[in-house]
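There's a structure below that I have some questions on.
After this line comes chain A, so read on.
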Amino acid sequence: MGKLDSKIPSGPLAEKWTKHKNEINLVNPANKRNIDVIVVGTGLAGSSAAASMAELGYNVKTFCYQDSPRRAHSIAAQGGINASKNYQGDGDSDYRLFYDTIKGGDYRSREANVYRLAEVSSNIIDQCVAQGVPFAREYGGLLDNRSFGGVLVSRTFYAKGQTGQQLLLGAYGAVNRQINRGKIKSHTRHEMLDLVLVDGKARGIIARNLVTGEIERHSAHAVVIASGGYGNLFFLSTYCMGANVMAAWRTHKKGAYFANPCFTQIHPTCIPVSGDHQSKLTLMSESLRNDGRIWVPKKLEDAKAIREGRLKPTELAEEDRDYYLERRYPAFGNLVPRDVASRAAKERCDAGYGVNKTGEAVYLDFSAAIERYGKEKAYTMGLKDADKDTIRKLGEEVVEAKYGNLFQMYEKIVDENPYKTPMMIYPAVHYTMGGLWVDYNLMTTIPGCYSAGEANFSDHGANRLGASALMQGLADGYFVLPYTIGDYLADDIRTGPIPTDSPEFDEAEKAVKEKLNRLLSIKGENSVDYYHKKLGKIMWNKCGMSRNEKGLKEAIKEIAELREDFWKNVRVPGEANSKNQELEKAGRVADFLEIGELFAMDALNREESCGGHFREEYQTPEGEALRDDKNFRYVSAWEYKGEPRESKLHKEELVFENVELKTRSYK
Partner candidate 1 sequence: MSALLKSSIARKVVMALSGLFLVIFLVLHVTINMASVIDPDIFNQWSHFMGYNPLVQFLMQPILIAGVVIHFVMGFVLEFQNKRARSVKYVKFRGSENAPWVSRNMILTGGVVLAFLGLHFYDFWIHEITYKFVEANPEDPTRYYEETVAKFEPMWRTVLYIISFVLLSLHLWHGFASSFQTMGVNNKYTPGIKKFTKIYAVVIPLAFIFIALYHHLNPVMH
Partner candidate 2 sequence: MKLYLKIWRQKDANSKGKMVDYTVEGVEGDMSFLEMLDVLNEDLIKQGDEPIEFDHDCREGICGTCSLQINGRPHGPDTRITVCQLHMRKFNDGDTIVIEPFRAKAFPVIKDLIIDRSAFERIQQAGGYVSVNTSGNTVDANAIPIEKEMADKSFNAATCIGCGACVAACKNASAMLFTSAKVSQFALLPQGRVEAADRVRNMVRQMDLEGFGNCTNTGACEVECPKGISLENIARMNREYLTATAKG
C-alpha cells in the first residue's frame, strides 16, 4: 500500500462536509435492500450506525459480546455530551468547538474531521431529544447545560450522572425498532474472531457464539468495526471487564493500519487501588476538582505515618500539607487538564508521598469548600456568628447537594466518609485516542472495512476533552458513516449476496479454530489473569503516565517475553464447544500481549511529549510537555508485518490551515 490518502475534501473548512456529501455516490433505496452490512460492537457508535443504516434500507447484522446491545460500555460515561448549540448565548459556535477540540488534542488530529464533528454536534442533540432521551432541563422546560474542563463556554448536555446510559438507550431503541422491522439481525453473546477478505475487500467476519462455542461465518458487503478502545491492556482501568481489542486488532492483522496506539488518556480522579485483588477502577467525576483541593503531606515521615495508620489526615497541620497543583500551577491550580493533573499525582507518589497503604493515592480534600460554603450559607441565613459545628453542617449540606451521589458511591467502595476525611484518588486509564486508522470517510486501509467511535483514531489527537467521546461516537454512527458508506457500496449493487463457502472463509475459519484449540491445548501453569496482570504492570510502569526510552525498550522486550511465556504456559480450562469465559479472556489477552508491544514501539518512536503521551526526555525545564511540531506533526499509522516488532510505520502529515499551533501553558 502506498501513501496514506486521508481523502479530505478540498475547499474551505466549513464547507468541506456539505460539499463532500453532495459529491459522493448514493445507493438507491431498492438497491440498498440487496446490500448487507456487518457492525461489530453496539456502543454509541455501533448502535447508532446500525440503526441509521437499517433505516436507509441496508440489511444490517450487529454483533456484541454482551447479552444485550444496551450493555456496551458507552453506558458508563457520566458527565455529558458536547454540542455547539450556543443555547446559553455565551459565544459558542462550531468553530469554537472545533478549535477547543484541536487544541485540547494538542494539535495531533485532523482539522477536517474535527470540524465535521463540531458541525454535526447540534444535530445529535436534536436527534436524541426526538428519540426521547431525558436530558436535564431547566424550570422553563428548556435543556440545561453545564461547563466542562478545558473550555470557556457551557456546551455540555447531560442526564444527571448517566448521560452515557441515556444516549445509548436512545440508540438501542433505534436499533430495537429496526430489529422489530426485521432490518437488523442482532447477534448478542457473539465475538468477532477474524475479518474475512475476498479480493482484498472486507467481505465478512468469523464470529464465535459465546453460548454454544460454535464458530459462525457471516458475510456482508461492508464491515464496520465499532468495538471501542484497548485501554484494558493495562488490566486495571475504568473500562468494563470484557472490553477488548480483538475485533480491531484482528482487522489490523488483516491489513488495516493502526494509528497512534500510544495515545492513551489517564483520568486523574479515580478511586485508588486497594489491593492485589482489585479488578477494576471506578471513576469519580472530573467535576469534583471544582471544589476539592488536592494535596499530599509535605514531610516523608508524615506520609509514612499516614500509610501505617498512625496519623490521620485531618490531624495534619495546614503548613505540613503540600497542595502541589496549586504550588506548581498557580493560574489553573486544581483545575489543570487531565494529563497534567495525573502526571503530577504520579510524581508525588513516586517520590514517596502517597497516602494509602499501597502508596498510590493523593488526597482530594473538601474541608475548605465545606467551610467556605458553610460560612456563605450561614451568612445568607442571617447567622452572623455561627459556631464551627453549624458552619460545618451547613457546608456539608451544600456539598451534598452538589456531589451527593458521588460521595455516596465513594463511601460504598472505600468505606470512609468523605465529608469527614479527605477522599483518596489516583489516576487511571480510561480512554484510548489511538485506534484503527481511517480516512475522512471512516474507512480503514482495507476497502469496505470501516471503523467508528473509540475504535478509530480520528478526532481527539493526543488528548480528548471531557464530554467529547459521546459526541464522536454518535456523530460517526448517526451522521457520518451512513453517508460515506454509500459511496463505497454504490459499486456493490450488482454483487449479490456474498457466499460464505468460499476458500477465504474456509481459511479464516480454520485459522480461528486452530488458535482456539492451541489455547486450550497448552494446559500450562498460569491462569489468563496472571498474564493480564503482568502485562498491566509493565504497561502501567513503563508506558503509563510518563515514558522514557529506556523503559519503553524494556517494555518491548518484556512484553514479547511475556507473550512467549503465555503461549507456553497458560492454562485455559474447559472446552471450545461450550460457554467458556476463560477461553474468551485468553483470546483477548493474547491480543493485548501483541498490541502492548506496538503501543510501546509507537511511544518510543514519538520523541516528543504531547497530550497524554509524556516522554521524560522531552520536557521544558519546568517539567511541562515539549511538543515537536517540526518532526512529529503526523499520525503514526502502523502496518502489521507478521509480528508487532516488525510493524512498518507510515506517516500521515497533519496540515493545519485554520489554526495556529501553540504551546499549552497552565502556570
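Basis for inclusion: all candidates are chains of the complex that A comes from, given by their letters.
Just so it is clear, a contact is a pair of C-beta atoms (placed from the backbone, for glycine too) under 8 Å apart; a residue touches a chain by one contact, two chains touch by 3 or more; residues count from 1.
Since the model is a prediction, treat every value here as computed from it, not as a measurement.
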{"item": "In-complex contact of chain A, chosen from 1 or 2", "value": "2"}
{"item": "Touching residues (chain side chain A, partner candidate 2) in the complex", "value": "48, 51-52, 55, 66-68, 70-71, 73, 75-76, 85, 87, 120, 123-132, 134-143, 159-160, 162, 164-166, 169, 172-174, 176-177, 179-180, 186, 188, 211, 238, 240-242, 274-275, 277-280, 282-283, 409, 412-413, 415, 478-479, 527, 529, 571, 573-574, 578-579, 581-582"}
